[in-house]
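One chain of protein is taken out of this complex; the other chains stay put.
The block that comes next holds chain A.
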């Protein structure tokens, strides 16, 4: 797929200051990292460490105070459909049916209704939501809403998908189901994913590479390759190698 060459992210000496005047503070400090096309990156860190801020900057919603972010060698300037974002609490449009939510990105490109609905239908099938096209978001469970979110981002064929604790509000069982679904989708589309989480198990289960961040001001304190075989399933979570890395992460986060 052509995607494999697209979706390279280069962050260089990035710092982000939030707040104004006396309240101003540095949320992200001097972060430099390169992400290969198609790589699955997890940003792991304690709450308030600036990982969501970093993601917001990648999305183009927050300006950098210094340094640069390039996607495929092009500096980013504001939000763009080539970088889709999924939040912890869904941001589906309550007034649009599921299929119109998913098709929204194509509507913005001026693609005719029947074409965009056909693509949306395919993606809904992929995330296991065939038959829910005409529902409103409020009629779906939390896990289903996040699946619609993922389909809505995928329809734009983004180079990078940014995810901010997308499964953080789900119950444990649904969360594991969603993680497996996300891996399946990612293996098929091979899009670069930057996934923010504070859950070590989640990061280890999903990522090719974990970037561990320190408490505020957020800096990257470890660049951890996770080379468990793929496809991964829930058994991995109890394996010796998994536990070993988990211990290492706990130490980094000063949790033991």
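Basically, a residue touches a chain if its C-beta (ideal position, glycine included) is under 8 Å from a C-beta of that chain, and two chains touch if they have at least 3 such contacts; residues count from 1.
By definition in this document, contacts and distances are computed from a predicted model.
*Asks:* Name the absent chain by its UniProt protein name; which of "Hemerythrin", "Cytochrome c oxidase subunit 4", "ABC transporter permease" or "Molybdopterin-dependent oxidoreductase" is it?
*Replies:* "ABC transporter permease"
*Asks:* Which of these touches the unseen chain: A:12, A:70, A:135 or A:248?
*Replies:* A:135
*Asks:* Among A:152, A:175, A:198 or A:219, which one touches the chain that has been omitted from the display?
*Replies:* Only one of A:152, A:175, A:198 or A:219 touches the chain omitted from view, namely A:152.
*Asks:* Taking the entire complex into account, which one of A:19, A:63 or A:94 touches the absent chain?
*Replies:* Touching the chain that is not displayed is residue A:94.
*Asks:* Considering the entire assembly, which residues of chain A contact the chain that has been omitted?
*Replies:* 59-61, 78-81, 83-85, 87, 89, 91, 93-96, 104-105, 107-109, 132, 135-136, 138-141, 144, 152-153, 156
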